[in-house]
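A protein chain is absent from this complex, but the other protein chains hold their places.
Moving on to chain A:
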Amino acid sequence: MFRLRLVPDNTRIPFMGYRRWTLPISAILSVLAIVLFITPGPNFGIDFLGGTIVEVATKDGSDADLASIRSTLSGLQLGDVQVQTFGTPNDVLIRIGQQEGGEAAQLAAVDKVRAALGGTLEERRVETVGPRVSGELAWNGGLALVVTLAAIMVYVWFRFEWQFAVGAIIATLHDVIITLGFFVVTGLEFNLSSLAAILTIVGYSLNDTVVVYDRIRETLRKYKKLPLSELIDAAINDTLARTTTTGFTTILALGALYVFGGEVIRSFTAAMIFGVVIGTWSSIFIAAPILIYFGLRQDALKGDKAEAAEKKGA
(Lines give C-alpha, C1' and ligand atoms only; values in the text may rest on other atoms or scores of the structure.)
Protein backbone atom coordinates (compact mmCIF):
# COMPACT_ATOMS: atom_id res chain seq x y z
CA MET A 1 0.00 0.00 0.00
CA PHE A 2 1.31 3.46 -0.88
CA ARG A 3 2.30 5.67 2.00
CA LEU A 4 3.58 9.22 1.63
CA ARG A 5 6.71 9.77 3.71
CA LEU A 6 8.22 13.20 4.16
CA VAL A 7 11.20 11.58 5.83
CA PRO A 8 12.34 8.06 4.91
CA ASP A 9 12.42 5.51 7.72
CA ASN A 10 15.76 5.08 9.43
CA THR A 11 16.93 8.55 8.48
CA ARG A 12 20.14 9.36 10.31
CA ILE A 13 21.19 12.94 9.82
CA PRO A 14 24.14 14.08 11.96
CA PHE A 15 22.43 17.29 13.08
CA MET A 16 24.82 18.01 15.90
CA GLY A 17 27.72 17.84 13.48
CA TYR A 18 26.26 20.89 11.74
CA ARG A 19 26.08 22.94 14.88
CA ARG A 20 29.36 24.70 14.11
CA TRP A 21 27.53 26.24 11.15
CA THR A 22 23.94 26.47 12.26
CA LEU A 23 24.50 28.19 15.58
CA PRO A 24 26.58 31.04 14.10
CA ILE A 25 24.09 31.45 11.24
CA SER A 26 21.26 31.81 13.73
CA ALA A 27 23.32 34.17 15.88
CA ILE A 28 24.17 36.40 12.92
CA LEU A 29 20.57 36.42 11.70
CA SER A 30 19.38 37.32 15.20
CA VAL A 31 21.79 40.24 15.50
CA LEU A 32 20.81 41.39 12.03
CA ALA A 33 17.12 41.17 12.96
CA ILE A 34 17.66 43.22 16.11
CA VAL A 35 19.56 45.88 14.17
CA LEU A 36 16.85 45.99 11.50
CA PHE A 37 14.12 46.21 14.11
CA ILE A 38 15.79 49.22 15.69
CA THR A 39 16.60 50.89 12.40
CA PRO A 40 14.82 51.21 10.00
CA GLY A 41 12.27 49.47 12.23
CA PRO A 42 9.08 47.67 11.23
CA ASN A 43 6.11 49.17 9.48
CA PHE A 44 4.17 49.93 12.67
CA GLY A 45 0.39 49.95 12.29
CA ILE A 46 -2.03 52.34 13.92
CA ASP A 47 -2.43 50.07 16.95
CA PHE A 48 0.99 51.15 18.15
CA LEU A 49 1.51 54.47 16.38
CA GLY A 50 -1.94 55.93 16.64
CA GLY A 51 -3.75 57.23 13.59
CA THR A 52 -6.51 56.05 11.34
CA ILE A 53 -7.09 53.53 8.62
CA VAL A 54 -10.07 53.75 6.33
CA GLU A 55 -10.93 50.88 4.04
CA VAL A 56 -13.14 51.82 1.11
CA ALA A 57 -14.40 49.99 -1.96
CA THR A 58 -15.79 51.32 -5.20
CA LYS A 59 -19.56 51.25 -5.16
CA ASP A 60 -19.88 49.76 -8.66
CA GLY A 61 -17.11 47.19 -8.21
CA SER A 62 -14.84 48.79 -10.81
CA ASP A 63 -11.12 49.22 -10.23
CA ALA A 64 -10.34 52.05 -7.85
CA ASP A 65 -8.53 55.07 -9.23
CA LEU A 66 -5.70 55.43 -6.73
CA ALA A 67 -4.23 58.52 -8.37
CA SER A 68 -7.46 60.48 -8.11
CA ILE A 69 -7.97 59.36 -4.50
CA ARG A 70 -4.45 60.50 -3.69
CA SER A 71 -4.93 63.88 -5.26
CA THR A 72 -8.30 64.37 -3.56
CA LEU A 73 -6.80 63.52 -0.18
CA SER A 74 -3.65 65.58 -0.62
CA GLY A 75 -5.91 68.62 -0.92
CA LEU A 76 -7.16 68.03 2.60
CA GLN A 77 -3.86 68.83 4.35
CA LEU A 78 -3.83 65.79 6.58
CA GLY A 79 -0.09 65.28 6.73
CA ASP A 80 1.11 61.76 6.05
CA VAL A 81 -1.51 59.89 4.00
CA GLN A 82 -0.90 56.54 2.31
CA VAL A 83 -3.20 55.03 -0.28
CA GLN A 84 -2.89 51.46 -1.53
CA THR A 85 -5.08 48.69 -2.86
CA PHE A 86 -6.13 46.10 -0.33
CA GLY A 87 -6.60 42.56 -1.61
CA THR A 88 -8.64 43.32 -4.71
CA PRO A 89 -8.25 46.20 -7.19
CA ASN A 90 -11.57 47.76 -6.15
CA ASP A 91 -10.63 47.78 -2.47
CA VAL A 92 -8.49 50.59 -1.13
CA LEU A 93 -6.81 51.11 2.21
CA ILE A 94 -6.12 54.68 3.30
CA ARG A 95 -3.79 55.35 6.18
CA ILE A 96 -3.85 58.70 7.92
CA GLY A 97 -1.12 59.56 10.37
CA GLN A 98 -1.63 60.93 13.85
CA GLN A 99 -3.03 64.47 13.61
CA GLU A 100 -1.81 67.36 15.70
CA GLY A 101 -4.39 68.28 18.32
CA GLY A 102 -5.33 64.90 19.76
CA GLU A 103 -8.32 62.66 19.24
CA ALA A 104 -10.77 65.37 18.28
CA ALA A 105 -8.55 66.48 15.39
CA GLN A 106 -8.16 62.88 14.32
CA LEU A 107 -11.91 62.33 14.15
CA ALA A 108 -12.36 65.59 12.28
CA ALA A 109 -9.79 64.42 9.73
CA VAL A 110 -11.71 61.18 9.21
CA ASP A 111 -14.91 63.14 8.65
CA LYS A 112 -13.12 65.19 6.01
CA VAL A 113 -11.99 62.04 4.23
CA ARG A 114 -15.51 60.66 4.37
CA ALA A 115 -16.97 63.79 2.89
CA ALA A 116 -14.34 63.94 0.15
CA LEU A 117 -14.65 60.33 -0.97
CA GLY A 118 -18.29 59.61 -0.25
CA GLY A 119 -19.41 59.99 -3.88
CA THR A 120 -18.00 56.93 -5.58
CA LEU A 121 -16.58 54.96 -2.71
CA GLU A 122 -18.29 52.94 -0.03
CA GLU A 123 -16.83 52.87 3.45
CA ARG A 124 -16.07 49.35 4.65
CA ARG A 125 -14.05 49.88 7.78
CA VAL A 126 -12.70 52.73 9.86
CA GLU A 127 -10.25 52.27 12.71
CA THR A 128 -8.90 55.12 14.76
CA VAL A 129 -6.53 54.70 17.66
CA GLY A 130 -5.70 57.72 19.78
CA PRO A 131 -2.20 58.40 21.09
CA ARG A 132 -2.98 57.41 24.67
CA VAL A 133 -4.51 54.08 23.70
CA SER A 134 -1.75 53.23 21.23
CA GLY A 135 0.85 53.74 23.95
CA GLU A 136 -1.05 51.41 26.26
CA LEU A 137 -1.53 48.77 23.57
CA ALA A 138 2.20 48.75 22.85
CA TRP A 139 3.03 48.47 26.54
CA ASN A 140 0.48 45.70 27.19
CA GLY A 141 1.68 43.82 24.14
CA GLY A 142 5.28 43.89 25.29
CA LEU A 143 4.18 42.83 28.76
CA ALA A 144 2.21 39.90 27.33
CA LEU A 145 5.32 38.70 25.52
CA VAL A 146 7.54 38.88 28.59
CA VAL A 147 5.02 37.23 30.91
CA THR A 148 4.35 34.44 28.43
CA LEU A 149 8.04 33.69 28.07
CA ALA A 150 8.53 33.72 31.83
CA ALA A 151 5.55 31.43 32.47
CA ILE A 152 6.75 28.93 29.89
CA MET A 153 10.27 28.94 31.24
CA VAL A 154 8.99 28.16 34.70
CA TYR A 155 6.90 25.31 33.33
CA VAL A 156 9.81 23.76 31.39
CA TRP A 157 12.10 24.17 34.38
CA PHE A 158 9.54 22.40 36.51
CA ARG A 159 9.14 19.49 34.12
CA PHE A 160 12.77 19.06 32.95
CA GLU A 161 16.29 19.85 34.16
CA TRP A 162 17.27 23.52 34.15
CA GLN A 163 19.35 23.18 30.99
CA PHE A 164 16.17 22.44 29.07
CA ALA A 165 14.52 25.60 30.38
CA VAL A 166 17.52 27.68 29.28
CA GLY A 167 17.61 25.98 25.89
CA ALA A 168 13.87 26.44 25.38
CA ILE A 169 13.99 30.10 26.28
CA ILE A 170 16.98 30.84 24.04
CA ALA A 171 15.36 29.01 21.14
CA THR A 172 12.10 30.87 21.71
CA LEU A 173 13.78 34.25 21.96
CA HIS A 174 15.58 33.42 18.74
CA ASP A 175 12.24 32.74 17.04
CA VAL A 176 10.72 35.97 18.33
CA ILE A 177 13.71 38.03 17.23
CA ILE A 178 13.97 36.47 13.77
CA THR A 179 10.22 36.92 13.25
CA LEU A 180 10.55 40.59 14.18
CA GLY A 181 13.24 40.77 11.50
CA PHE A 182 10.85 39.06 9.10
CA PHE A 183 8.37 41.88 9.64
CA VAL A 184 11.01 44.49 8.85
CA VAL A 185 12.29 42.73 5.72
CA THR A 186 8.85 42.01 4.25
CA GLY A 187 7.40 45.38 5.25
CA LEU A 188 4.30 43.64 6.65
CA GLU A 189 2.35 45.87 8.98
CA PHE A 190 3.23 45.35 12.63
CA ASN A 191 0.07 45.62 14.72
CA LEU A 192 -1.86 43.85 17.47
CA SER A 193 -2.50 40.85 15.23
CA SER A 194 1.22 40.58 14.50
CA LEU A 195 1.83 40.41 18.21
CA ALA A 196 -0.74 37.63 18.48
CA ALA A 197 1.08 35.86 15.65
CA ILE A 198 4.41 36.14 17.46
CA LEU A 199 2.95 34.83 20.70
CA THR A 200 1.42 31.92 18.86
CA ILE A 201 4.73 31.20 17.21
CA VAL A 202 6.15 31.10 20.72
CA GLY A 203 3.53 28.49 21.58
CA TYR A 204 4.16 26.43 18.47
CA SER A 205 7.94 26.56 18.69
CA LEU A 206 7.84 25.48 22.30
CA ASN A 207 5.48 22.70 21.50
CA ASP A 208 8.03 21.48 18.98
CA THR A 209 10.96 21.97 21.31
CA VAL A 210 9.22 20.11 24.11
CA VAL A 211 8.55 17.13 21.85
CA VAL A 212 12.25 16.94 20.94
CA TYR A 213 13.31 17.46 24.56
CA ASP A 214 10.94 14.80 25.73
CA ARG A 215 12.63 12.33 23.41
CA ILE A 216 16.12 13.49 24.41
CA ARG A 217 15.25 12.90 28.04
CA GLU A 218 13.90 9.47 27.27
CA THR A 219 16.96 8.51 25.18
CA LEU A 220 19.20 9.86 27.89
CA ARG A 221 17.73 7.38 30.36
CA LYS A 222 17.87 4.51 27.90
CA TYR A 223 21.46 4.88 26.66
CA LYS A 224 23.59 6.03 29.55
CA LYS A 225 26.89 5.44 27.76
CA LEU A 226 26.19 7.12 24.39
CA PRO A 227 27.98 10.46 23.79
CA LEU A 228 25.56 13.33 24.27
CA SER A 229 25.75 14.65 20.68
CA GLU A 230 25.02 11.21 19.19
CA LEU A 231 22.24 10.73 21.65
CA ILE A 232 20.64 14.06 20.70
CA ASP A 233 21.01 13.17 17.02
CA ALA A 234 19.19 9.91 17.64
CA ALA A 235 16.37 11.68 19.47
CA ILE A 236 15.97 14.30 16.74
CA ASN A 237 16.00 11.69 13.98
CA ASP A 238 13.48 9.56 15.83
CA THR A 239 11.08 12.51 16.06
CA LEU A 240 11.90 13.90 12.62
CA ALA A 241 8.96 12.22 10.90
CA ARG A 242 6.61 13.73 13.45
CA THR A 243 8.29 17.15 13.29
CA THR A 244 7.99 17.40 9.52
CA THR A 245 4.51 15.90 9.29
CA THR A 246 3.11 18.25 11.89
CA GLY A 247 4.90 21.24 10.43
CA PHE A 248 3.54 20.36 7.02
CA THR A 249 -0.07 19.94 8.14
CA THR A 250 0.08 23.21 10.05
CA ILE A 251 1.43 24.96 6.98
CA LEU A 252 -1.31 23.38 4.85
CA ALA A 253 -3.98 24.77 7.19
CA LEU A 254 -2.29 28.17 7.41
CA GLY A 255 -1.67 28.21 3.67
CA ALA A 256 -5.40 27.85 3.06
CA LEU A 257 -5.97 30.73 5.45
CA TYR A 258 -3.34 32.81 3.68
CA VAL A 259 -4.79 32.28 0.23
CA PHE A 260 -8.52 32.26 1.01
CA GLY A 261 -8.87 33.91 4.42
CA GLY A 262 -9.07 37.49 3.17
CA GLU A 263 -6.77 40.46 3.29
CA VAL A 264 -7.47 41.41 6.89
CA ILE A 265 -5.61 38.42 8.36
CA ARG A 266 -3.11 37.86 5.56
CA SER A 267 -0.13 39.44 7.33
CA PHE A 268 -1.06 37.49 10.44
CA THR A 269 -0.98 34.17 8.56
CA ALA A 270 2.18 35.09 6.67
CA ALA A 271 3.98 35.62 9.96
CA MET A 272 2.57 32.37 11.33
CA ILE A 273 3.79 30.36 8.34
CA PHE A 274 7.22 31.87 8.70
CA GLY A 275 7.08 31.14 12.41
CA VAL A 276 6.31 27.45 11.90
CA VAL A 277 9.43 27.11 9.73
CA ILE A 278 11.66 29.06 12.08
CA GLY A 279 10.19 27.30 15.13
CA THR A 280 11.02 23.91 13.63
CA TRP A 281 14.53 25.06 12.77
CA SER A 282 15.18 26.36 16.27
CA SER A 283 13.96 23.17 17.99
CA ILE A 284 16.52 21.15 16.05
CA PHE A 285 19.41 23.53 15.58
CA ILE A 286 19.30 25.69 18.67
CA ALA A 287 17.32 24.14 21.49
CA ALA A 288 19.06 20.78 21.12
CA PRO A 289 22.78 21.74 20.75
CA ILE A 290 22.50 24.22 23.62
CA LEU A 291 22.04 21.25 25.93
CA ILE A 292 25.55 20.13 25.03
CA TYR A 293 27.07 23.47 25.92
CA PHE A 294 25.33 23.65 29.26
CA GLY A 295 26.65 20.29 30.42
CA LEU A 296 23.38 18.40 30.53
CA ARG A 297 24.84 14.92 30.88
CA GLN A 298 26.45 15.15 34.29
CA ASP A 299 23.47 16.84 35.85
CA ALA A 300 21.00 14.41 34.40
CA LEU A 301 22.99 11.44 35.61
CA LYS A 302 23.26 12.92 39.04
CA GLY A 303 19.55 13.47 39.04
CA ASP A 304 18.93 9.87 38.07
CA LYS A 305 21.26 8.63 40.79
CA ALA A 306 19.51 10.75 43.35
CA GLU A 307 16.19 9.40 42.16
CA ALA A 308 17.47 5.85 42.38
CA ALA A 309 18.80 6.49 45.86
CA GLU A 310 15.45 7.86 46.89
CA LYS A 311 13.69 4.80 45.55
CA LYS A 312 16.07 2.57 47.49
CA GLY A 313 15.44 4.54 50.63
CA ALA A 314 11.70 4.27 50.18
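Going forward, a contact is a pair of C-beta atoms (placed from the backbone, for glycine too) under 8 Å apart; a residue touches a chain by one contact, two chains touch by 3 or more; residues count from 1.
The definition used in the following text is that contacts and distances are computed from a predicted model.
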Missing subunit (named according to UniProt) among the choices "Protein translocase subunit SecD", "Cytochrome ubiquinol oxidase subunit I", "Imidazole glycerol phosphate synthase subunit HisF" or "ABC transporter permease subunit": "Protein translocase subunit SecD"
Among A:T72, A:T120, A:T186 or A:T200, residue touching the chain not depicted: A:T200
Selected from A:A116, A:V211, A:L226 or A:V277 as touching the chain missing from the view: A:V211
Touching residue (missing chain; options A:M16, A:V92, A:M272 or A:I292): A:M272
Touch criterion as defined above, residue of A:A116, A:L226 or A:A253 at the omitted chain: A:A253
Hidden-chain contact residue, picked from the options A:P40, A:P227 or A:G262: A:G262
Chain A residues touching the omitted chain (full complex): 1-6, 9, 55, 57, 102-104, 107, 114, 122-130, 132-133, 137, 140-141, 143-144, 147-148, 151-152, 155-156, 159, 192-193, 195-196, 199-200, 202-204, 206-208, 210-211, 214-215, 218, 238-239, 241-242, 245-246, 248-257, 259-262, 264-265, 268-269, 272
